[in-house]
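I have a structure here, written as structure tokens, and I will follow up with some questions on it.
As you look at this complex, bear in mind that one protein chain is not there, while each of the others sits in place.
Each chain carries a letter (A and B) given by its place in the written order, and its residues are counted from 1.
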Amino acid sequence: MSEGVYVTGIGLLAPNGAGLEQHWAATLAGRSGIATLSRFDVSRYPVRLAGQVDDFDAARHLPSRLLPQTDISTQLALVAADWALADAQIDEGFFADYDTGVVTSNATGGFEFTHREFRKLWTRGAAAVSVYESFAWFYAVNTGQISIRNRFRGPSSALVAEQAGGLDAIGHARRTIRRGTPMVVTGGVDSALDPWGWVAQIASGRLSTATDAHRAYRPFDVDACGYVPGEGGAILVLETASAAAARGARQVYGEIAGYATTFDPPPGSPRPPGLRRAAESALADAGLTPDQVDVVFADASGVPELDRAEAAAISGLFGPFAVPVTAPKALTGRMYSGGGPVDVADALLSIRDGVIPPTPGTAEVPEDYRIDLVRGVPRHREVTTALVLARGRWGFNSAVVVRAVPGPRTPAPRRPQQQQERT
Amino acid sequence: MNRRVVITGIGVRTPGANGTKEFLDLLTAGRTATRRISFFDPSAYRSRVAGEVDFAPEHEGLSPLEVRRMDRAAQLAVVCAREAVTDSGLQFEEFDPTRVGVSLGSAVASATSLEQEYLVLSDSGRNWLVDHTNLSPHMFDYLVPSAMPAEVAWTVGAEGPVTMVSNGCTSGIDSVGHGCQLIREGSADVVLAGASDTPITPIVVACFDAIKATTPNNDDPEHASRPFDRTRTGFVLAEGAAVFVLEEHERAKRRGARVYAEISGYATRCNAYHMTGLKTDGRELAEAVTVALDEARIDPTAIDYINAHGSGTKQNDRHETAAYKRSLGEHARRTPISSIKSMVGHSLGAIGSIEIAACALAMVNDVVPPTANLRVPDPECDLDYVPLTARQKRLDSVLTVGSGFGGFQSAMVLHRAGGAR
Partner (left out) sequence: MSRMTVDDLRRVLVECAGEADGEALTADRQDRDFEEFGYDSLALMETAARIEAEYGVRVPEERMAELRTPREVLDLVNDALVRTS
């Protein structure tokens, strides 16, 4: 089946905005969510900046019963799923329960929760470990909890590929829909901002040690010096074009038109890295050529040699300076499995609003990168097709192509206010 | 495009068995490999038995560098992957690497290394603000375990789709299902698919203690895992790994590959009910079975053997029995069904792949593995669960199922190599 797969609902929580429109308005205005990590006393650590979702009180959005059994990352995911489903406005009973699946990506699992449990075990003994540890930590927790909360019984899964996984989840959701499940909720949310999770991220050697919140993470800059980690992510409702039409879906953000994933050759191999091939394959999957792409949302690792490799892939595929490139994730930090889905949401809104958000913080791009990085202010132009790239540590490369859906324009954006709560 | 998927190589490490030959031997003999936990002092824990793999990484072809950087689960996965590759006879150097993928399952991934690191960083739990000055350079990869499928990809230089499938206790069946989908849709021609888990570490033992899911039958370790038996008291935690070379069928045929079995059907559903609890009707597992059979284009009556999830908890074995009756009707009563967890324990995300390996070996060798320790029948599990003794039987179509936390319910159908469909 090669029917179109559409995005009809988005729920998003990011460090620069809890809510899709809040995040988008902040992104266009260049408002950052990066600040000194405030969850614990971070002063002793060499890295202190993070993108945190402030102003998020899970108790206001979720039933009390779910709180003791869920990590913050799962709470964020459940709320994002609630908001996505509310956004999609699917009538109760429209989809049978076997016809709805959940495919998420996760990179760190319920880490803060499990850190607390490790501490209980080793300071108070085995009897202190919670009954919830057996399922609050594992990587499938968000898929499982979203499935239960919404009674989705279709094919479901959880994928791990560090920062590439969120795009893989979207690609697999599309695959699942094409194999016969009309609606799949997908995306990724991560949070590992407790001291142990924090130190583990520092161990990657890729975090920026710069202290200016606005310049610490400046992808593609001559002085790029790593990334800032963030928490958050996005959940998207995907469904077949015919389902969206049959139920008169109020909005269609766009189509997931293409997806591909590749893996780099082993370290030390003379063969080239696989990001360009992932992009090419995703475009081929969408039946598009590079000249039809209006913007590239870059992986933007912020690590100089990786920025250089990505620039080479983009300029090699599209031609030098041939396509606008942007990385608004510099306002949120890298959210691991949440990063790709948030980029896809941003890409869909750039299609809706005809505007490309800028890459904040980056001042000077090396000339030999030969990419047109959108900086300073948003660039207004019609956007019909966007390519989203993501790489995961150790060699994962994933690409998603999103495209405008022909037909009546999607309704104008709601004013940035608290998204409707599901009752 | 009607691409079919076959298994052409197997690598396996389970309690009591290093490699397919020893594994088949264990299954045929109905020998159990569960014992008192030896990896750490279990006396403070409720469940003190486990299925441990006797694994000496230095004797398994892993370099000191690999041993230092890789968590135990990754070590098992790589060793099994290399073994599967050798077993397949596929010359990967002659193969286009962009057509080779990896789909690796794991439920708790680097739990063992995480715990070891935690003790150092936190000074045995004393410090919430852990010490960053004594940090393993691999700590990030224990936090984000996608280094595991990367390690497997590196064994053959795979450059196609590579991912970790982490669906709790169905990871091992779902990862292979995922690998099949990659080949069927044309994204890859060969996939290293399988799973690995090494959860025998205090935090995991403690978390299953807390929900009383593991057996407290510590006085009789060899007989502690009792799926479908009326005296069962929970599962025996275990570790292990199995990796397959999955190949597109025509390509395998052209190169004259030895084919273990074809994977002809796969389906997964969720019960959307409870993160750990199961309803008694087994409805969603039955649905997964039905859909898998449909995809395999066979009738329930064609199933010759069912490899059960059979974890040995009161609720699972009851749930599963109901699911078989619901999906297979009367044929459920005529089909031998066994749980090899009775012998090798429950290795969480890995066991689904280990069970697929058991099915493939069973089909090649015309043997139905038994359910060990099944001495007291349970009227609620009143199907033929093959107590104690293996049987010789020609197997043309085999069903294997999995069930896990989060509500995952999965089913897979394997077909005899070279058999008519």
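One rule holds for everything that comes next: a residue touches a chain if its C-beta (ideal position, glycine included) is under 8 Å from a C-beta of that chain, and two chains touch if they have at least 3 such contacts.
Treat the numbers as computed from the prediction; the structure is a model and nothing was measured.
Between the chain not shown and the residues B:R35, B:H274 or B:R326, the one that touches is B:H274. Shown as candidates are A:P68, A:G180 or A:G287; the residue that touches the absent chain is A:P68.
Screening A:V131, A:C225, A:A241 or A:A322 for touch with the missing chain picks out A:V131.
Where subunit A meets the missing chain, the touching residues are 63-69, 127-128, 130-132. Touching residues on subunit B toward the chain that is not drawn are 210-212, 274, 276-277.
Simple rule for what comes next: only the chains that are shown with their structure count from here on.
In terms of their C-alpha centroids, the spacing between subunit A and subunit B amounts to 30 Å.
Chain contact summary for the complex, subunit B toward subunit A: residues 44-46, 97-98, 101-102, 107-109, 115, 118-119, 121-122, 124-126, 128-132, 135-147, 149-150, 153-154, 157-168, 171, 174, 178, 181, 185, 187, 202-203, 205-211, 213, 267-276, 284, 287, 405-408. Of all residues in subunit A, those touching subunit B in their complex are 40-41, 44-46, 69, 97-98, 101-102, 106-108, 111, 114, 117-119, 121-123, 125-126, 129-131, 133-135, 137-141, 143-145, 147-148, 150-162, 165, 168, 172, 175, 179, 192, 195-197, 199-205, 260-267, 269, 271, 274, 277, 336, 392-396.
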